[in-house]
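Before I ask anything, here is the structure I am working with.
Note that one protein chain is taken out, while the other chains of the complex remain in position.
Note that the chains are named A and B in the order they appear, and that numbering of residues resets to 1 at the start of each chain.
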Amino acid sequence: MIRSKNIQQKIAFHIFRLLSFGILGILVWILGFIIYNGIQVISWEFITSYPKEGMTEGGIFPAIIGTIYLVIGSMIFAVPLGIMSAIYISEYASNQKWVRFIRIMTNNLASIPSIVFGLFGMALFVHTFGFGDSILAGSLTLGILIIPIVIRTTEEALKAVPESYRLGSFALGATKLQTIKNVVFPIAFPNIMTGLILSVGRVSGETAPILFTVAAYFLPKLPQSIFDQAMALPYHLYVIATSGTDIEASKPIAYGTAFVLISIVLTINLLAGWIRRYFEKQNSI
Amino acid sequence: MMIEAKNINFYYGNFHALKGINIAIPANTVTALIGPSGCGKSTFLRLFNRMNDTIQNTKLTGECLVNGQNIYDKTVQVDDLRKNVGMVFQKPNPFPKSIFENVAYGLKVNGISDKKYIAERVEQSLIAAALWNEVKDKLHQSAFALSGGQQQRLCIARALAISPSILLMDEPASALDPISTSKIEELIHELKEKYTIVIVTHNMQQAARVSNKTGFFMYGELIEYSDTKKMFLNPENIQTQNYITGRFG
Partner (left out) sequence: MRFPMKIVERLLEGVFKMSSSITSIVILLIIIFLFKEGFGLFRSPVVENGYGLYINSKNPIADINPTQIKQIFDGEIDNWKTIGGNEESIYLFRFDEIFSIYTDEELGENYQFLPQKLNNIIAENSNIIAFFPKKYMQEISSNTKEIATKNIEITDFVLGKEWLPTTTPSPLFGIVPLVLGTLLVSFLAILIALPLGLGVAIYLSEIASNRVRGIIRPAIELLAGIPSVVYGFFGLVIIVPIVQKVGNISAGETAFTGSLILAIMALPTIISISEDAIRNTPLALRESSYALGATQWQTIYKIVIPYASSGISAAIILGIGRAIGETMAVLMVTGNGAVIPHSIFESVRTIPATIAAELGEAPIGGTHYQALFLLGCVLFLFTLILSIVSELISKKQTSKTA
């Protein structure tokens, strides 16, 4: 009887080990599938040329550019706002109720599905503000989507700075702002950076919020201003995989698009992890 | 001898925590282990139900014998050993379950499923831990509803339920108020009839009150081990004397 419980343990642990490596397997499967099929399509020309023949041939240049525009646009909007909010919450706010209120709001904003941001962006930016389907509307929508991430990571980074540094700075006669600028922020910077990079990853992969705020099915030229529509990698993949002019014929393009998209997102994730580890090592010395 | 240690050395990584300990503890006695914090007395206690196994990067040399058997022998099953060597921890730590389930837990994990037998053992254990009268009407309430002292006696009952012959107690009363402490001490006194008890305590008076024998640890060494009366009235070692008079007087 006593032995049976040891056997039980052995079986259970083996199952868990299997499951864990199963997850690893799933990741390898997904990445392998995209990398294996994508690498056969990818070429300099694929990255730098326009789609041709109803998007069954040619490249994905405008989609890459569109995604870059959207990343830049949303970061311009979300980064200052997010960082300033976080500074206020962690360094200034003395009213705990207010802080709690903002935190609840931020958490809720983070839990709202991305398609709802799409609806909201369409109603507010596209129609009410009259931006139309445009890079501006899309960037603002995506910006709102990542504000909670920026706030949370910045806040955590600021909190990780030991209180003694602040006190030391105050003791030398520095004002609050000087302390934040010269002491707190530089120390927190690597962690803030990690958070920002991760939100770049998020922005470049989001599809639902841009469906109705910016994304164009096909554009013959690059966007000229922030009021123009743009193509974007995730939307391009969606369109090509589900509703292109000839889904079978454009499958290689889909693989290539997925490959580029996943390369960007994974590079960003790895970069963030690398920066975090790099600074952790530096700080620990 | 119930418990014997032969030339025990124990390391946490590079830290030499126990240095060449030899001790022989007779059955049905209460042995108190005293000494300054960090002296290795808790580590030593935890060797005898192999609790240190769960800590990574440790090393043990020497022999730990329980009933003449080396408990670190490959043929020994840890869970069998732990059934025979009960342990009570410093802070009362009942499981987030009912009073009844807490006491029954040890029986159940050791494969006993006879409900009638379990109920009997729970009652006997609670009686033995002098808790029965206080909880008999609320056996199925959460254990957290009990006071700290009651929780600790529950933990003792929990340890008794699996019928061990040895009870290890790691500062069992340090987190309790004086009244609860005296109840636990009374209990230890009664339990001595049936069990061999080893108790780690930082409280000299407690050691003097409850134990027959006392071992004094310092910097990982067992400085002195003898009858409690002798230890407190007439210690052989000067270090013991300094420690005891410093703390006791």
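Keep in mind that, in the parts below, a contact is a pair of C-beta atoms (placed from the backbone, for glycine too) under 8 Å apart; a residue touches a chain by one contact, two chains touch by 3 or more.
Because the structure is a prediction, the values reported are computed rather than measured.
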Q | Hidden-chain contact residue, picked from the options A:Gln96, A:Ser164 or A:Thr242 | A | A:Thr242
Q) For the chain left off this view, which of B:Ile71, B:Ile162 or B:Met231 is in contact with it? A) B:Ile162
(Q) Counting contacts across the full complex, list the positions on chain B that touch the omitted chain. (A) 49, 51, 54, 79-80, 82-83, 86-87, 89, 91, 93, 95-97, 105-106, 108-110, 155, 158-159, 162
Q: Identify the residues of chain A touching the omitted chain, counting contacts across the whole complex.
A: 5-6, 8-9, 12-13, 15-17, 19-24, 26-27, 29-31, 33-34, 80-82, 84-89, 92-93, 101-102, 105-109, 111-120, 122-124, 127-128, 144, 147-148, 151, 175-177, 198, 201, 204-208, 211-212, 234-235, 237-238, 241-242, 251, 254, 258, 261-262, 265-266, 268-269, 273
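One rule holds for everything that comes next: only the chains that are shown with their structure count from here on.
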Q. How many angstrom lie between the CA centroids of chain A and chain B, rounded to a whole number?
A. 54
Q | List of chain B residues in touch with chain A within their complex | A | 77, 79-80, 109-111
Q: Could you pull out which chain A residues touch chain B in their complex?
A: 1-2, 4-6
